[in-house]
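Here is the structure we will look at, set down as structure tokens.
A protein chain is absent from this complex, but the other protein chains hold their places.
Chain IDs A and B follow the sequence of writing; residue 1 opens each chain.
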Amino acid sequence: MVLYHRTLREHMAGTLVIGAGIAGMQAALDVADAGFKAYLVEKEPSIGGRMAQLDETFPTLDCSSCILTPKMVSVGGHPNIELLTYSEVIEVEGNAGHFEVKVRKKPRYIDVMKCTACGICAENCRLNGRIDSEFNVGMGKRGAAYVPFPQAVPLKYTIDAKRCLMIQRGKCGKSPPCRDACPADAIDFEQQEEIVELEVAAIVVATGFDPFDAHLKPEYGYGIYDNVITGLQFERLSSASGPTFGELKLNDTNIEDVVFIQCVGSRDRNLGNPYCSRVCCMYTAKQAHLVREKLPDAQISVFYTDIRAFGKGFEEFYDRVREERVRYRRGNPSEIYKRGDRLVVSAEDTLLGKPVEVEADLVVLAVGLVPREDAQAVVGLLGLSRSEDGFLKEAHAKLQPTDTEVEGIFLAGCCQGPKDIPDAVAQAKASAASAIVIMSQFTKNPASGED
Amino acid sequence: METEQSILERCDLWGCIQCGKCTGGCPMAFKTTLNIRRLIYEALIEGAVDPSGMEELWDCTTCGTCVLRCPKEVEPADMIVALRTVLVDGGVIPPTIRDALTSVFRYGNPSLMPPDERADWAEGLGVKNIADGADVLYFVGCIPSYDDRAQKVAKALVKVFQKADVDFGILGVEEKCCCNEVRRVGEEGLFEYMVEEQLELFGKYNVQRIVTTSPHCYNTFKNEYEGLDIEVRHYTQFVAELVKEGKLTFSGELDKVVTYHDPCFLGKQNDIFDEPREIIQSIPGVEFREMDRIRDRSLCCEGGGGRMWWEGTNPEDRLATSRFEEVLSVGADIMAVACPFCLLTFELAAKAGGYEERVQVLDILELVAEVI
Partner (left out) sequence: MPPKIGVYVCHCGTNIAHTVDVEEVTRAAGGLPNVAIARDYIYMCSDPGQQLIQDDIRELGLDRVVVASCSPRMHELTFRAVLRDADINPYYLQIANIREQCSWVHTERARATEKAKGVVSAAVSRACLLEPLEERDAQVTPAALVIGGGIAGMQTALTIADAGYVVHLVEKGPSIGGHVAELGRTFPTLEDVGPLLGGVIQSVETHPNIELFTNSQVVEVEGFIGNFEVKVRRGAANSREEAASDDVAGSQQGEEIRDLSVGAIVVATGFDIFDAALKPEFAYGLYDGVITGLELERLSSSSGPTGGKISVADREIRDVVFIHCVGSRDRNLGNPYCSRICCMYTAKQAHVVREKLPDARITVFYIDMRAFGKGFEEFYDRVREERVLYRRGNASEIYKRGDRLVVRAEDTLLSKPVEVEADLVVLATGLVPRSDGDQIASLLKLSRSADGFFMELHPKLRPVDTATDGVYLAGCCQSPKDIADTVAQAKAAASSALIPLSLGKVRVESVACAIDPLLCSGCGLCADACIYGALNLDERRGVMTANQVICKGCGACATACPSGAIVVKHFTLDQILAEVEAAI
């Protein structure tokens, strides 16, 4: 019996993965597990992406962090993955098999070799509690010195240069309290950015999405009424690691009536977003379920036009949620206004054939997914194109959903179009496979002298 | 009724997904049997809708909420107007509306008023006729020309123009109805006829800029008069600019709490939300408070779409009444409006509901005129 033996390829060019949400992480892990090198570049101080912000995921109700954090740890500790966080790709040249990439590592103003993530800098930061936390979608606060969430990878603090008084104005009181208090002497306001140059054989783009800005639908009073929130904000409210530790409380309201509104910012030609955001029907069903769990006696209504419960286990989950006394009412609400203290949702119930006004204490807008604001920058950097819906364009809608028109560059996850976690993971693995093919074709194994 | 068959061809309804956002936001759907979503559906299914007997079709105020909300860019209000044209062609029309139309045709105004009295309100004010040449044509409109109450608004604007040294003129007795409402009640033929006449008139006097009292006139001139190559503005846009440029200054104070009602034809349909507020807030002494249902969510006064000429299938339940509740809840003394229809319908509702002692309904111009 012949034993086939391959050594770990030392001299092979690796793959660059841009974006470390679930798609980026999965792509990097597959590449790395197969014995190849992966460079994972993430703009934010921590990897994890949007999934870290979610509470439980549909349809299995797995807690998002529970399934995400082990992957984050694997990524952080993988010998074949070089993690570049708080970094951005600024230049790409070359072509498949040989891309030359420049990455800018932004200064954290904290020496990561010394930082022990004790959190004392953040506690002492003069701006602590004064800056809206992006992670908590404005429902919580942070300081200029911060860590996005406690399970961050890498677990290191960062100073937000745009808000830090010391960095912006050159002074912070008599002396910056963060630096004074840091027991590891890790604060370094002189830190400079670093440019890293990489050579890679393939690139996977996994830059993700932005949530639709509900201010653009003024009829719903988002931003005017405190108790009209978005789906992503609901995730933070509901999450054990969120600003209310998972309790559904908001602005001292006694929550008895909750209304969910589907299709906010999607299927809307008026707005320029004619496409469907794919995940909102299911994430709303899940959120309705969570409300039912936390508030057993609440009246929960979901206003919808079509329920897109198309995936494995989805229809069954939709069945379950209805059985938990969540009322699905067909009709796309027209506006929200106030009557005294209560919110009033004005809609037509198209199955009753009459207009209705439903009072609510909390309204959750199922906002859709839109291409990231910086999508055009990515397109320019890599020579890609965008589809009509604004997301990144695949080489062929049916047969090449993860390839681009540029050889050696692949797409994974929501940057290509809205999708849920299983589909994002599948695409990420698909891109990884394509990257592995390229790496296998373009590099030689010096040990055995064969390809 | 030959046009009945082509409702689907006339209106682009196929995009509809029956989401109900139109009916859900229709102010009349909550108090009448008018259900525009269902009408569209029936049209899609049958290919035609027989509007005879559908009195509720005349309830529509053409506020435009349905058009504003529709995610698939279907224009439901178009269908109502199209069905009205079918009825009008067949002579089926509430008598009061028919009378108004006849009056427009004969006298250039819907109120059976003599054309040669149209400029009487301006007597003694030193107002120029456009024939003498002027920078701006002030298009007064039928109601401000003839209605006692609304005339005060016209006079107020004249005062503003004069204080700001605006070179303006009016068409005087030659001014005719803009026909925004004529079109909306389905008299397309009369509308087209009148448009031709108006264009000739504007051409005759080489009109370059128009400022209107009414958002309805503004709407039709700006959006529907084909071949009109003139700058059209509503007075709020014009006056806000005057204030911003320092051309209009205030000498007095108005110590009142004022709230503002967004008229459908100014706000929802033409996106003019800020200028009226800028004017009000620039008046010294005014404390401006917003109601809840403002801007895109403003509640129609029930004056548009021919409703000035017909009471509706449910006249007792006035939308305007709930507006007063809102005004009172923000503690306002004055409900400021920027449309003659709103002015009249709210005043009527104030009397009917017994609010006149507590709330004054005034056009923004009337507030301004008091303090310049």
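Note that in this section a contact is a pair of C-beta atoms (placed from the backbone, for glycine too) under 8 Å apart; a residue touches a chain by one contact, two chains touch by 3 or more.
Computed from a predicted model, the values in this text were never measured in an experiment.
Note that of B:Leu44, B:Ile230 or B:Val257, the residue touching the chain absent from this view is B:Leu44.
For chain B, the residues touching the absent chain in the complete assembly are 8, 12, 14-18, 37-38, 41-42, 44-45, 72. Although one chain is not displayed, chain A still touches it through residues 3-6, 30, 33-36, 55-57, 59-60, 62-63, 65-67, 69-73, 76-77, 150-153, 155, 239-241, 246, 266-267, 269, 274-276, 278, 306-316, 319, 350-353, 387-389, 391, 397-402, 416-417, 421-423, 425-434, 436-437, 440-441, 451.
Just so we're on the same page, only the chains that are shown with their structure count from here on.
The distance from the centre of chain A to the centre of chain B, each centre being the mean of the chain's C-alpha atoms, comes to 47 Å.
Across the complex, chain B is touched by residues 218-219, 221, 263, 267-271, 305-306, 330-338, 346-350, 353-357 of chain A. Interface of chain B with chain A (complex): residues 15, 17-26, 29-30, 35, 37-38, 65, 69-73, 292-293, 295-297.
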